[in-house]
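A single protein chain has been omitted; all remaining protein chains appear in their positions.
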Amino acid sequence: MNLARISKRYLIMGMTLLGIVLAFFLIGLIWTPYGINDTDAAAKLLAPCADHLFGTDNMGRDVFSRCLAAARYTLLVSFAGVAVALVLGTVAGLAAGYFGGITDKIIMILSNSVMCFPGILLALVAVAVFGPSLYNVIWALGLVFAPTFARVYRSGTIELMTRDFILQSKVMKVPPVRLMYVHILPNLMAQILPAVITGLANMTLFESGMSYLGLGVQPPAASYGKMLSDAQSYMTVAPWLIIFPTLILVFYILGLYFISEWVRTSVRGGSQ
Amino acid sequence: MGNRVKFAAGKLCEFLLTALLVSFFTFAAFSIIPGDAARVMLGTTATEEQVEHLRTELGLNEPLAQRYVSWLTSAMRGDFGKSLAFSEPVSELISSRLPVTLGMSLIALIIVIVVSFPFAAVCSRRPGKFTDRALSAAGHILFAIPPFALSMMLIILFTRVFGIVAVGQYARPSDDFGKFLSCLILPAFCIALPKIAMTFKFLRASMIEYSASDFARTSKSHGLTDFMILIKHIIPNSAVSSITVISLVLSDIMGGSLIVEQVFNLPGLGRLLLAAISRRDFPLLSGIVFYLALMTVVLYFMSDMIAALIDPRIRDRRTS
Partner (left out) sequence: MRYKGNILEVTGLNLSISNGSGVPARILKDLSFNIRSGEILGLIGNSGSGKTITSLTIAGLLSEVATVDSGEILLDGEDLLKKTPQERRRLLGEKIGIIFQDPSSALDPLQTVGSNLNEVLSIRSDVVNKEERRERILNMLKTVGFDDPDEIYGRYPHRLSGGQRQRVLIAGAALMNPALLIADEPTSSLDTVTAMSIMQLLHEMCQEMGISILFISHNLDAVHDFCDRVVVMKEGTVIDSDTSWDIMGQPKSSYTAELLTNSRLDTRTLGIKPGFASEDAETVLTVSGLSASYGKGRILRKRTPPIISGIDMEIKEGECVGLIGSSGCGKTTLVKTLLGLIPASSGTVSSSRKLAAVFQDPVSSLNPAHSIRWHLKEALRCSGKPLRKEEELPAFKKVLNDVGLDEIHLSRFPHQLSGGQRQKVSIAMCLIAEPSVIIADEPFSALDSSSQASIIKTLSDINHERGTAMLIVTHNLRVVRAMCSKLIVMDSGRIVESGLTETILNDPKTEATRALIEADLYGV
């Protein structure tokens, strides 16, 4: 089995899974079969059927509609959170790696201290202090994830700094910012891209965890984590309440994961 | 020898500095609350007098630096003040909930290590072959399921398919230790599974890398079998490089246990934390946060020391 074929298979599987999630997201934006908070006393805890594809919950809400509508928050939080983390991490990591010395020490000790708070804890505290809202969740998760990117950038930069082409451009007096832009960033793409994709996956896990605890996306908006926590008391009698939201989360994370494998294998294959 | 003492001293300084920073962050997080902390805690219905009373009680009228110093000195004695919601000392509340969180985390860590090492070793022997691909795929899928969702799936599986009640009645460790352990195992397993995937993936990659290393080739040229090279060289070396990852995993596990204990109705730190958040009990909240963060700092310090113990290069490297 050669690398190119494995790599292509990852791409196909990843795209299929992400395609499903994306379809949910797009459909959910414009149309849902029922209102997401429409209760129906006559249709409580219905098993999946033609009227309700994914069944209904204890209040008679249509699970399919809620799943369609919840996709937007999962995507929004993961992408926005990673964007925040990436910006913070890139600046901090490049500065630490490029300037070294005392700058590096300060940045590293700060990022190490942030990493000492178990990720979910820091996000929970931020939400506890500033109140549960979508934006607080996003910047809190962004802050939690920033050190991960900073580390990748720092170690990558330190390694690149010993390369002769960096020495060469220092001899040519290329200013630091341009040096980072033309020499360091492009060469760290192969390392950053998988980190970004894994970041998206982890962000989703965290977001769903927080929503499950009731501290993430707030009702009346639907979110997978909250759906799962609402369904907890009925899980043995109505497993569809658990299975479908979980499945979409799994599709999203797994899809991202396959894409990151695809990036990894195809980049490696390309450079040789 | 001089280097080693220097190394340990350097690491210790780093540890103390990080611990101090962590304490400052914890303190600061609860001091920069927008608006009046006392007002936030009591909610909008409280009278002006009540707020003022709480402000005095919490020492909010003192200058910030003084509050930090007094908070830190009492925290070092293990005194985090009194919980507002439970009217009990924070430290007692924490220590009564600690066994669940700690026990669950430790069991999960053991599961992670015991499972991922052998699997990674098997897969690294013949990368790209059927076993490797099957196990790697299983790893991907496990990684993708949120632990609390996995817990629910497993509970459904156990009750619906096997007819076993998976959520056992919780017993305190002092009452019935066996029962205490038995109700921790399934949750620990649920936290561990995604982390097994993560550790496995890292170990597999590092073992494959070491299999192709120059020293593995040297041993091969000495006439050692692949299995002996694996045992003697590859596993110890990957163990060293995985120490950092494993300590990260343990910190993730502790975070994960906060959520999973909700699913299994276990009285651990997670429930206490949620109660503190929902009742805006900031003394309790800062106590829990500081406690957990401090445990992580100690954990990282220990993992650094273990790495230095095994790897002579780390001991000899001047702390830079």
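Labels A and B are assigned to the chains in the order they are written; within every chain, residues are numbered from 1.
Note that a residue touches a chain if its C-beta (ideal position, glycine included) is under 8 Å from a C-beta of that chain, and two chains touch if they have at least 3 such contacts.
What you see is a predicted model; the values in this text were computed from it and never measured.
When you scan B:11, B:179, B:220 or B:279 for touch with the missing chain, the hit is B:220. The omitted chain makes contact with just one of the residues A:4, A:26 or A:237: A:4. Considering B:105, B:151 or B:237, the position touching the chain not shown turns out to be B:237 (whole complex).
Interface residues of subunit B with the unshown chain, by the touch rule above, are 213-215, 217-225, 228, 232-233, 236-237, 240, 310-313, 316, 320. If you put the missing chain back, the residues of subunit A touching it would be 2-4, 101-102, 162-165, 167-174, 182-183, 186-187, 189, 271.
Keep in mind that, in the parts below, only the chains that are shown with their structure count from here on.
Work out the mean CA point of subunit A and of subunit B, and you get 21 Å between them. Taken in their complex, subunit A has these residues touching subunit B: 1, 6, 109-110, 112-121, 124-130, 201, 205, 208-209, 212-213, 215, 225, 228-229, 231-232, 235-236, 239, 242-243, 245-246, 249-250, 253-254, 257-258, 261. Listing the residues of subunit B that touch subunit A in their complex gives 14, 17-18, 21-22, 25, 29-30, 32-34, 128, 140-141, 143-149, 152-153, 155-156, 159-160, 194, 248, 251-252, 254-256, 258-259, 262-263, 273-274, 276-277, 280, 285, 289, 292-293, 296-297, 300.
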